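Not every chain of the complex is shown here; the ones you see sit where they belong.
When the chains are written out, they are named A and B in that same order, and each has its own residue count from 1.
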Amino acid sequence: MTNWTTSTNMRLRLPLLCIILEVILIILFGALVEYNDDTHAKLWNANKSHSATRDDYENEFYYRYPSFQDVHVMIFVGFGFLMTFLQRYGFSSVGFNFLIAAFSLQWATLMQGFFHGMHHGKIHVGVTSMINADFCTGSVLISFGAVLGKTSPVQLLVMAIFEVTLFAVNEFILLSMLGANDAGGSMTIHTFGAYFGLMVTRVLYRPNLDKSKHRNSSVYHSDLFAMIGTIYLWMFWPSFNSAITNYGDPQHRTALNTYYSLAACTLATFAFSALVNPEGKLDMVHIQNAALAGGVAVGTAGEMMLTPFGSMIVGFLAGTISVLGYKYLTPVLESKLKIQDTCGIHNLHGMPGVLGAVVGAVTSALASPGVYGDGLQRVFADAETGKWNPQSRGGFQAISLAVTLGMALFGGLVTGFILKLPIYGAPPDTHCFEDGLYWEVPGEEEGHELNEVATPNEMEKLNS
Amino acid sequence: MTNWTTSTNMRLRLPLLCIILEVILIILFGALVEYNDDTHAKLWNANKSHSATRDDYENEFYYRYPSFQDVHVMIFVGFGFLMTFLQRYGFSSVGFNFLIAAFSLQWATLMQGFFHGMHHGKIHVGVTSMINADFCTGSVLISFGAVLGKTSPVQLLVMAIFEVTLFAVNEFILLSMLGANDAGGSMTIHTFGAYFGLMVTRVLYRPNLDKSKHRNSSVYHSDLFAMIGTIYLWMFWPSFNSAITNYGDPQHRTALNTYYSLAACTLATFAFSALVNPEGKLDMVHIQNAALAGGVAVGTAGEMMLTPFGSMIVGFLAGTISVLGYKYLTPVLESKLKIQDTCGIHNLHGMPGVLGAVVGAVTSALASPGVYGDGLQRVFADAETGKWNPQSRGGFQAISLAVTLGMALFGGLVTGFILKLPIYGAPPDTHCFEDGLYWEVPGEEEGHELNEVATPNEMEKLNS
């Protein structure tokens, strides 16, 4: 007989939840979702002028899809492999990342469409909605990093349902109501995802987690797998921050700023990683994570005239606070505030996200027609309306950060308590960070010595 | 003295075959292949109007090359790493994949050019021929999955020679003679490659394969390497299906449909993988493979007005039948029909390919000017000719499936018997799934404990 409160068996729970969710998604997509003008056979061809070929080249597909694919790689390879650093949790890291991302991007399409994309009662989809859905998914995966190893896939899906919904609400308030700039999501994605996840893991606090302590660390090969995630995130971050800016100079400039910020961040990361170690040895945890903080920290200001100079200063600061956070703040958060943050998302997404929001507010407040010329309204939409006021713009950016923090902490609190119900098959304290609970796990190979599979004699005969 | 029928020594066989094949390729390329209008210095610049810069931006390179690169990644990283799941066959999986792909793309350029790309006796090449050659190569790599671990590299090259040739013939019949739609290759690539490979492995049946049984499974790290392949295939499948559609809305729509199909497929895969396991545990084999079936199943209908709703239903079905195939059908195919399918290509490419062909036939038959407007002829070429008849279009699609199955099974049968000749250095039953036969294999490392390389004392001195 199944004891629902202690069993971790997923045989009914996971299939039921997946199938119900997907059926609901399919029904809602059938009722609400339509191709937009650039994907619809009738609408696209009706809108075209006569010069067919020229016009087809102007489909937004050609100007957004390469960015989308880079973002897609970050979501599935970047986040997925970054979390494989745990020695016995590689299947779950990549696999659950895959599952909740595949769910979240569908749910996000509906939620974001509902809050800010309805056209005559229908949600219009195309490559831009694909990018936005991936962005929202990124936020869920950030939160996943905080609870990594301590949650069942059912819990993660339930978390995604709530987080995606709240993400869409927060994004609507910031972008549509407050008119905030946040193309690369320092606030909407990173700050929101980080503090949401930190609050969830706080509510799910496990006083006896040290029973699984021996598995809560890396091994040599798992650190190399994690570096695959790191490097892909690092390389494609310029595409991430620039994916949904306006066309032309803003997109180009965002990619460039992010590139310089990350490069400076990487040097800061190596410097401080060696500095905080008594023997001057580099720590893989810092390299894997802190080197990315530079991308987070220019997520708001990246499209502005931050200059390469400014970007590098921001990146250098982000890398520095991130390493110091890993070294000095994370242990305190755990011991004093009972926040068990498996991947250290507070150091990679939380603090750098807040830094990015502040940099964005300051850069907004300093913007002027003298610097931006006719390009001002391409970056700050309200400059077009004539109500342009840099200082109030900076103020609205600051308010946006406060709203995001509030929404994230409140949402994480509620979601945390929902996830605390003993019905989701969460792992016991003794079996956290362990694939074997939810996966068929093969053994380790016994070695590749040739004489295991053929004696030298046999092999000689075969090769003669 | 070499005994040609039992030796697995590749010293003469492999170099001879590679060099002869490459010399033939070079001679044929010298005689037959020319740059097309978009790659030729003289022709491109002669065709341009006076506004030089604008025109250069319209070179097809800018609209096809990003898709090509995504497809290229799927062929070399996707297929290559997907097959590294075997514990002792990683070198061969990536390496032979590399070899036969590098050969096949050259040979495919000639065969496809010969059957449907001759211009005044010359084969014109450019980015579109690169994509088509990669597509044909994909078909060979699917078949490779069926015989993985049981064939020598010489056998694989011989298989590629025949399969590429027949692929080009079948593609010519479908696209040029029957006027079929199959932009993403549900029929031409997946169905063809799968049933060709299944027939080859049937002919090569090894009754005593269980002698290598202990190597025909994964280990922990090999499953993680395989996930690199899976995730890349999954992410870039929208690019694959849309790579050679018409420009504009069809290409955009295909990518979108594939994205939704794959997302729904992934939830179905996780659901049924847990459901068919007595303990509710997920199986890496399912996640690695079945989650991709959604891409295969919209390979024909993806460019049509399938809607996101329809795409998700198709994806969900594809994931479901694929997992059930792995669990219940594969063992029966092996025990009853003597089909030893190492990677389970029947579940990933075979059944989902047939499903994709059927979905394509139905969607074609339902197409109407009311839905597609002026875009109808952009998807269905014969709508332009005035002989448009959706029902007969659906019929031709169904005939195309039948032709493909016939060609694949017949071709696989003949090729299988050719590969059965005892001259290619095939591995003995006792040494299948084993890199050591064809590769210099290093040992496993003995550990990373620091005190193996330096006593604590020594290390302290170094770091002081």
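Quick notes
Criterion: a residue touches a chain if its C-beta (ideal position, glycine included) is under 8 Å from a C-beta of that chain, and two chains touch if they have at least 3 such contacts.
A quick note: this is a predicted structure, and the numbers were derived from the prediction, not measured.
Every protein chain here shares one sequence; 2 sit in place, and the complete assembly counts 3 copies in total.
As a convention for this text, only the chains that are shown with their structure count from here on.
Here the spacing of chain A and chain B, counted between their Cα centres, is 30 Å.
Of all residues in chain B, those touching chain A in their complex are 1-3, 6-9, 58, 62-63, 66, 70, 87-88, 215, 217-224, 227-228, 231-232, 234-236, 239, 246-253, 255-256, 259-260, 262-264, 266-268, 270-272, 274-275, 277-284, 287, 291, 305, 307-309, 312-313, 316, 371-376, 378-379, 428, 430-431, 434-437, 441-444, 448, 463.
The touching residues of chain A, when paired with chain B in their complex, are 9-15, 18-19, 21-22, 25-26, 29-30, 33-35, 38-46, 48, 53-57, 59-62, 65-66, 69, 72-73, 76-77, 80-81, 84, 90-91, 94-95, 98-99, 102-103, 105-106, 125-127, 130, 153, 220-221, 225, 228, 279-281, 438-445, 447-450, 453-454, 459, 461-464.
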